[in-house]
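The complex is shown incomplete by one protein chain, all other protein chains being positioned as in the whole.
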Amino acid sequence: MGAYIIRRLLIGLVVLFFVTVILFILMNLMPGDPITAYIPPEVLAQAGPEYIEIRREQLGLNKPVVVRYFIWLNELVHGNMGYSVQNGEPVLSRIKERIGATFELTGTALLLAIIIGIPIGIISAVKQYSIVDSLVTLFSFTGVSIPVFFLGLGLIYVFSLRLNLLPTGGLATIGAPPSLLDKLSHLIMPAFVLSVANLAQFARYTRSSILDELGQDYVRTARAKGVKELRVLFYHILRNGMIPLITVIALQIPLLFGGAVITEQVFSWPGMGRLALEAIMQRDYPLLMGITTVIAILVLIANLLADILYAVVDPRIRYQ
Amino acid sequence: MMRDQNLLSVKNLRTYFYTEDGVVKAVDGVDFEIKKGETLGMVGESGCGKSVSALSIMRLIPMPPGRIVEGEIYFKGEDILKISEVAMRKIRGRDISMIFQEPMTSLNPVYTVGNQISEAITIHQGLNRKDSWDKAIEMLRQVGIPDASKRAKEYPHQMSGGMRQRVMIAMALSCNPELLIADEPTTSLDVTTQAQILDLIGKLQEEFKLSVLIITHNLGIVAEVADKVAVVYAGKVVEYAKTDEIFSHPLHPYTIGLLRSVPRLDMKKKDKLQTIEGEVPDSLTFPSGCKFHPRCFLCQEKCRTKEPPLIKAENGRLVRCWRYNEI
Amino acid sequence: MKKNGYLIKVENLKKYFPIRKGVFSRVSNYVRAVDGISFSIKKGETLGLVGESGCGKTTTGKCILRLIEPTEGKVIFKDKNVGDLSNEELHEMRRNMQIIFQDPYGSLNPRMTVRDIVGRSLSVYNLVQGEKQKEKRVGELLEVVGLKKEYMRRYPHEFSGGQRQRIGIARALALNPEFVVCDEPVSALDVSIQAQVINLLKELQEKFNLTYLFISHDLSVVRYISDKVAVMYLGKIVELANWDGIYSSPLHPYTQALLSATPIPDTRVRRERIILQGDVPSPINPPSGCRFHPRCPYAKPECSQSEPELKDVGRGHYVACHLVK
Partner (left out) sequence: MRKREDALLKRDNLTDAEDTSTKLNIFKSLKKSRTWRRFRRHKLALVGATFLLVLILIAIFAPLIAPYDPYAIDLSAYRNPPSYAHWLGTDTAGRDVLSRLIYASRVSLLVGLGAVSIYVIIGTILGAISGYYGGWVDHIIMRIADAVLCFPLFVIILVAVTIVGPSLYNIILALGVLWWPGISRIVRGEFLSLREREFVEAAKATGEHSISIIFRYILPNVVAPIIVAATFGMASAILAEAGLSFLGLGVQPPTPSWGNMLIDAQSLTILKSMPWLWIPPGAMILITVLSINFVGDGLRDAFDVRGRAE
């Protein structure tokens, strides 16, 4: 198993290399002078053109592309993602301010998708061709087909504007004393909206995975031993059926961040997604770059964790 | 009267599958009996319904699309098609056990083999975890797995095909069943491993006083292990007799054809293989009348239109052919 | 036909498949699938290659056609070393060497009609001018293997296993080869269909003067169709003799065990059965000395130390065993 994990780690590093290459290319495609990414704007504003030229030379920005790439990479490794054009703050600190809210939202959404999606997938598979199954199938198709913003607007329309039950957006009620209930009431709608597509995916995937396992020979063996149907399902089938689901969940994480951009916009949720939109509106390229980098690295870490979890659950990998 | 001698008797079993292409009459009239300690060999080609018969006895036919539409299966005098699912579950693994063709896929890949054997013991004998684990190791030893206490902790993918089939046998016999159903138990194994497994089943059969239903397409295996043989063609038993009689004096044209078309080790160079013309029929489009008539060298008008019943021939032998006594 | 009388001669053929392991997928070891085998086949003869799964018999067949590149050794076909051929020469050579596969379902392309499956090679080698001529030839080929020529417009899924195998044979015959590797051609077929295909192969051999390498795990089938039989165990030939020698006087303990383990469908034949102990060892780390020694009932100390040579014991009977003098 050790070799397996190290192997996955190395593959992760290779992928990371390509990730940075893609980012670097994007970086260079972006309009504007790359020097702005390395020097704080206030310094930039005061310095004369000679100083900038000197710094440019010092930073090696007039060197060949390959050298520039390594300079950029070196800065990145040291946490320098450049400086926000908007207010001159380092990109990293701007992201730090917002990342908590995004984690809160995406984490809750992922959790909702798992704890609701997987059980309904199981039920749907066990009751194949029943009314419940048809409903789940219909629901999951709708779930993957509905635009996030339309669902969000619809929920705001119903629950906030018509029924007056939930707030239309934000992290918490401004001015009110912080309470868990208030927080939850703000979180529930955006988290649900963000989770719907994943929830539907997980339900469909679980259903098909369980149905696949139901037809396997070992299930027949278990039944031939006299194992009760419930135990066949929860002891024999579930463990096998869930193994591929780990990968599926890990692969949904990037989509989750993507969905967060729209969800945060609809619900005025002050997370990284909205930050990204602000960056676009203001043409704040260093910031946009930083956000993309952080998300890509997070996704990479999630994939690695999934790979390790995989080995823990599946003896065929553990004893390779 | 019959009940006393027969551990299992299957009467007019019919199992159909209702598919989008039509009704597949996988088993369409299968009758046989197994006495205590006896071995019955069920021979037939792919799709003839032999595996479905076995699964019907275990009541493990996936429903839908399958359904046992007719027939009786008496096990120790009781029709097990009529008992509840709960009662049937107690019979499975305890009174009737089954082993399958693919020992790799038939074992759960994510649990150790010891774990899978002790599961059956826990269910039927109510032993605690440790005792059933010890019993599982004892069973592994009995089926000839060296270093049993260590190998019990291994996963199926760490074992060879022959070892896996031994694990399946250990699992099947762990609760002292009276009947073992072996569905092509050696088909996926090599010849020398096949010999080991058949030898093992034979030894354990004496030790455990087992009755065995062995399903195979290999006439050689039947000749070596079975006391009686049921030849199945297109969902029906076409001939049923003692093994010696089948091989020395086959009555049904299909049995005759099969025996003549198999190359044998003890053949002379000049001997020519005779063939059964035509194809194995598709279970959706069975021919009319006798199902074998399009390939039969004895076929007459009557065979084309009217299906023969299972006719009683001499020595209590049964044969499904209008013209068996003309051979 | 040639000066030595052999159509094909295999010398010290080896195929090692690398096993990649560890962090960097380094080659840590090799599967010694075929480990130095030699044999030759005369024109018009059939050599049966028999052994259990994993003994390297299929790999041997594919190495001869260079569908797999051999690691070492020579395959001399019509006085040319197949291993030395350039791509163009190999292309020409393949007109004369064909293969019939085991799996009648996997060996035919499900998206091609029978006409294309059988006729493609005719177009590749420009053996026919135009569609009309091609269809005529495909029709002839189908009739040769016992199928109706109208079938050429159909797709593989419309046929039964036995019919598909006939299509596979027609494809192999399309180029008029001299030599055909039959890789377990009947083992996936129903018992009653096997005999049809075996008889067809025999008929075609006589009709076209074909030379076969017949690979099978089933001794009964091999015995029926072969002039000579080679028994393989763990990548080596342990015994080679004419069809009768192998059966009437097997010399190698493995051959004896294999024979006794093969069931005969007749209750009147009673034999002493030899039950071998244990499993076939892994070809990754084959046992030292004679590869069969850990399972051999007659093993002596020398068997684990030195590897026996395949030696002639007279009348074209070869055996690799220290106990046979």
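Letters are used for the chains, namely A, B and C, taken in the order the chains are written, and counting of residues starts over at 1 for each.
Quick note on the criterion: contacts are C-beta pairs under 8 Å (C-beta built on N, C-alpha and C of every residue); 3 or more make two chains touch, one makes a residue touch a chain.
Computed from a predicted structure; not experimentally measured.
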item	value
Options A:14, A:45, A:181 or A:230, residue touching the unrepresented chain	A:14
Contacting the left-out chain in the complete assembly, out of C:34, C:55, C:75 or C:108	C:108
Contact residue for the chain not shown (choose from A:92, A:211, A:238 or A:308)	A:211
From A:62, A:93, A:142 or A:179, residue that would touch the chain that is not displayed	A:142
Residues in subunit A touching the chain absent from view	11, 14-16, 18-19, 21-22, 26, 29-31, 141-142, 144-150, 153-154, 156-157, 161, 168, 201, 204-205, 207-212, 214-217, 243-248, 251, 254-259, 261-262, 265-266, 276-277, 280, 283, 288-289, 291-292, 295-296, 299-300, 303, 307, 310, 314, 316-317
Missing-chain contacts mapped onto subunit C	62, 65, 67, 91, 94-95, 97-99, 101-103, 106-112, 120-121, 124-125, 155, 157-158, 168, 171, 174-175
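As a convention for this text, only the chains that are shown with their structure count from here on.
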item	value
Of A-B and B-C, pair with higher C-beta contact tally	B-C
Rounded Å distance between subunit A and subunit B, as computed from the means of their C-alpha atoms	53
Averaged-CA centre spacing for the pair subunit C and subunit B, given as whole angstrom	32
Interfacial residue positions of subunit B with respect to subunit A in the complex	55, 58, 60, 89-94, 97-98, 100, 102, 105-111, 119-120, 123-124, 155, 157-158, 168, 171
Residues of subunit C that touch subunit B when the two form their complex	52-53, 160, 162-163, 190-196, 198-199, 217-221, 223-224, 243-244, 247, 257-269, 273-276, 279-280
Residues of subunit B touching subunit C in the complex	45-46, 160, 162-163, 190-196, 199, 217-224, 243-244, 247-248, 257-259, 261-267, 269, 272-277, 279-280, 295
